[in-house]
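For chain A:
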Amino acid sequence: MSENLLTVKNLSVEYRTDLETVKAVNNISFTLNRGETLGLVGETGAGKTTTALALMRLLPEYTGRIPNGEIIFDEKNLVTASDAEMRMIRGGRIAMIFQDPMTSLNPVMSVGDQISEALEFHNELKRNKEEIGKRVDEVLNMVGIPPGRKYDYPHQFSGGMKQRVVIAMALACEPDLLIADEPTTALDVTIQAQVINMIRELRDRLGTAMIMITHDLGIVAQTCDNVAVMYAGELIEVGTAADIYKSGDHHPYTAGLFGSIPNLKTRSRRLTPIPGLMPDMSNLPPGCSFSPRCPNRNELCETTRSSIYRNGTHAVNCRLFDGRGRWIKEEKAQ
Partner candidate 1 sequence: MSGRINSAATETEVLIFKKENRLKEIWRRLKKDKLALAGLFLVCFFIIMAIFAELIVPYAAAVTINPHNRLARPTNEFIFGTDGFGRDLFARCLHGARVSLSIGFITAIATAIAGSIIGAIVGYVGGKLDDIVMRALDIFSAIPSILFAMAVVAAMGPGIFNICVAITVTSIPGFVRIVRSAVLGIAEQEYIEACRAGGTSTARILFRHVLPNAVGTLIVNTTANVSQMILTAAILSFLGLGINPPQPEWGSLVSEGREFLRTAPHLTLFPGLMICLASFAISVFGDGLRDALDPRLRT
Partner candidate 2 sequence: MKKINVTVALLLVFSMFFAACGQDGTGDVSSEDRTLRLSTRAPMTTSDPHGTINIEDLMVMRQVYEPLFRQNELTGEFVPLVATDHAISGDGTVYTFTIRQGVKFHNGDELTAEDVEFSLQRAMNSPRVRSYMAGVADVRAEGDGTVIVTLDQPNAALLSNLAFVFIVNKREVTEQGEEFGTKLNLAGTGPFRFTYLVHDIEWRLEAFPDYHQGEADIKNIHYVPIADLAAALIAFESGSLDWLIAPIANWDGLVANPAFNTELSIGNHISYAVLNHLNPPLDDINVRLAIAHAIDKQAMNLIAFDGLAENANFMVHPDKNVGAPSEGVTYNLDLDKAREYLAKSAYPNGTHVGTINVSAGGYFERMAQVLQDNLMAIGLTSDINRMDSASNLERGRNQQFDIMTTGFSPNGDFDSWKMYCHTDFRGTFYNQYEGDVFDWEHMNYLWAKGVSVADVAEREAIYRELNDWIMGTATQLPIFHRAGAYVWTAALNVPVNYPNYPIVYEWSWK
């Protein structure tokens, strides 16, 4: 099996309702190797969760559409995969952790059953009842929950404990790829750190590739090998963690993002938030979608889209880098 686990090419996702069509994701491309972690960063509503749902083919039945693009996972295009094939992949090869632990667990099923259910769906090893039971205990131990509690029900667990159960459920079948959709947003800071450490530790031990979706740059720094910054459905900057976190050339939006993080060292009284709001996804501006809020925009930005400029592993989708130093312009039609 090749080193590359997942390749996404020109993926777009639309939500088509009677009234309007929302272009949630527009022609994004990225790759992910085995054991690597990609951080997907951006404001709320940038299309991060939609991308994750598209990967899992869990878009809402009537309204979610993938008009163009491919998702190649282990040499298999998931966009055209049949339902049966997708069922084998979901939970078995790709697992997902949702944002709100409070509602992600079935309140009337015991925690143990909900985990063993995942194992039953993907029982290639033909485990019998006891073996599954043992696996459930194993996984619960991994996430730090005493196995004795597997007969309890979700309402008997705290928020943090519920998220651990969700993680246990996701990792039960040892998936190749784990998509974590803002796993700690609903938790308080102290629990957040525990959960993040646990995810990182499990990833290293099991060698699972991961896509960490978050708007918290702190978490990205701690967990991700590569980072992709998403704005209004597009990837505006992609690179290794080092590329993104070292100061210097950045897409104005990324610079703005870093500018709005409080820094303990310097005594700055005011943060510099990015003015304005996300554009209306149902009628995106023709030019660069960040142009209305971009401090160094010019007339060109408002009318035509910029092409992508690459410098080694670091790529930026902004006209500023045209002809700057080592940045090479990539042709549009890859």
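How were these candidates chosen? In short, all candidates are chains of the complex that A comes from, given by their letters.
We adopt the following convention: contacts are C-beta pairs under 8 Å (C-beta built on N, C-alpha and C of every residue); 3 or more make two chains touch, one makes a residue touch a chain; residues count from 1.
Keep in mind that what you see is a predicted model, and the values were worked out from it rather than measured.
Candidate 1 is the one, among 1 or 2, that touches chain A in this complex. For chain A in complex with candidate 1, the touching residues are 17-20, 60, 62-63, 102, 107, 155, 280.
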